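For this depiction, one protein chain was excluded, whereas all remaining protein chains were kept in their positions.
All chains are identified by letter, namely A and B, in their written order; residue positions are counted from 1 within each chain.
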Amino acid sequence: MAARVLGVVVLAALLVGPFVPLGVMREYTIHVLVQIFIWSFIGGAWSLMGRFGLTSLGHGAFLGVGAYTTTLLWNFFGLTPWLGGFVAMALTAVLAVIVAYPCSRFQVVGHYFGLVTLAVGEVIRLLIIAERDWTGGSLGLTLKPAGGDSLLALQFADKRVFYYGALVLWLAGLWVWWRVDRSMARSAMEAIGEDETAAASVGIHVTRFKVGITVLSAVLTAIGGIAYAQYISYVNPDTLAGIGVSLRIVFAVVLGGMYSMLGPTVGTALTIALSEYLRVLFGVKFIGMAETIYGLLLILFIIFLPAGIYGTARQLLRRRRPAPVAA
Amino acid sequence: MLELKNVTAGYGHFTALWDVSLRVDAGEAVAVVGPNGAGKTTLLRVISGLIAPRSGEIAFDGKGIGGRPAYEIVGRGIAHVPEGRRIFPALSVADNLKMGAFLPAARRRYAESLARVYALFPVLAERQKQRAGSLSGGEQQMLAIGRALMSRPRLILLDEPSMGLAPVMVLRLFDLIRRVREEGYTILVVEQNVRQVLKLVDRAYLLEVGRIKMEGRAEALSDQDFVRKAYVGL
Partner (left out) sequence: MIDPLFLAEAAINGLLLGGVLALLALGLNLIFGVIDIVWIAYVDLVMICMYAVYFLVQVYGWPIWVGGLASVALGAVLGVGVHLLIISPILTSAPVNQLLATGGLLFFLQSFATFLWTTDHRSVRLTLPRLELFDMPISVARLVAFALSILVMLGLYLFLTRTYIGTAIRAVSQDREAMALMGANPQRVYLVTSAVGGAMAGVAAALLIIQYAVHPFFGAAFGPITFMICVLGGLGNMVGAFVASFVMSEVIAISGVIWSTEMGYVIAFVVFIVMIFVRPGGILTRRG
């Protein structure tokens, strides 16, 4: 009950937030919040695979394919991102199937699966850089401006539009997570995670579920990538593809808690806050120091808090309440 | 030589052994029999150090070994021939035996141990260079036992040596185990094949659902009742 009240309060605050006069801080806060919404959405998409043991280290591939497809279609053909998005989703789905199908049929799991996805993510990044003639290579690509606000081009001068759009996206992501959590797919995937052979023997179509959940995760990630590209109006192979962004997504989700609905959001909020703090702290002096500390904290965190914040909190709470004596 | 007192052990939330006490004296051959899932393998794993006991004591030569890591317990003179043989499939027979003598003390007497193993199991000498994974089940079992002997143990733990072997092979195997025993090794064997193993050992324990239900001298237990209990647990 208390949780629900808190949820409503937070939601109300988020809804009216952009209209509260905070001066210059407001722009910055909105900017950070938009990023948190979008990356939480992406993190949630990743966790749909991660919670079932499909540890992808290559989600950057889906981000990149999504974002670059819509950007290129808009820049070169004037195709509205609304339609370009469908093309992007289709391409991402194909890529997801290409990766998931053989891995699932031949039981490539754990570290091996992580490595395959890592390679795929990196190769997409390299592909983008290789085709520099039309992708802009490492320098990235700016979204062709549509001049002012345009729903068709999904570009808006007023950040607040993006804010509400991102908020809706984030809520939609939570809804998808909730639906998957309650679905047959969840039970099937957990069974598969426990014992694939046993699951198959009771009629669970292992490959179909694994590929299905991968496609869902990939397509949602692509949508997140498109949202980010539209907001920033710029795509770059290092921010939207490759191992760097892929690891960040995974870290945020594991930090916040892979098995809960709000886990990815909590983790993303914390990592973005941390990143921003370090960036502001070091500014332009000591280039690389912010990232160094980020990496160091990541390592320390994994070693000392393996269950993530959510998991660790739950363990502590459990210890406070004495467990009932077993019969 | 080996004494377990009120040992409780298991995996995670699951307890496989409850309050188990047993004893093996030097030079004896003792069997632990029981139906599937009784906890026989867990028993050997707790003795050899692959899992730590939750409570109770395990003493070897009067010194406690409960909770010590496996590689240390081997050094004290206990060799464990695990369930399913667990030989190194991609290594040659000779390399497998070499690995058995990993301990420094065992390495010093390597040549001597090897000669003894080849004398006991001539087929291993024949197939020295062969890939261990390509041996037959019975040969692999011999290799597993030979490998255990290479560490120069005083107590040998055997986990279901007859598993997966044809009846003829089982008889040959138990003969070989008898010969190993005659060389002076103390043996604790866990087995499903109750009839055969009772012919081999001095004493036996019946383990059922993690508890010792019965114990006695082998001759006394070779009656129908005990054998049926061991198989079906009724």
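We take it that a contact is a pair of C-beta atoms (placed from the backbone, for glycine too) under 8 Å apart; a residue touches a chain by one contact, two chains touch by 3 or more.
Quantities reported herein were computed from a predicted structural model and do not represent experimental measurements.
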item	value
Which residue of A:F86, A:Y112, A:W134 or A:Y277 touches the chain not shown here	A:Y112
Which residue of A:L15, A:A198, A:A273 or A:I299 touches the chain not shown here	A:I299
Residues belonging to chain B that touch the chain removed from view	48, 50, 69-71, 74-75, 79-80, 82, 86-91, 95, 98-100, 102-103, 106-107, 147, 151
Chain A residues touching the omitted chain (full complex)	50, 53, 55, 57, 98-99, 101-103, 105-106, 108, 110-112, 114-116, 118-119, 122-123, 125-127, 129-132, 242-244, 247, 250-251, 254, 258, 286-292, 294-299, 301-303, 306
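Note that only the chains that are shown with their structure count from here on.
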item	value
Interchain centroid distance [CA atoms averaged], chain A/chain B, Å	52
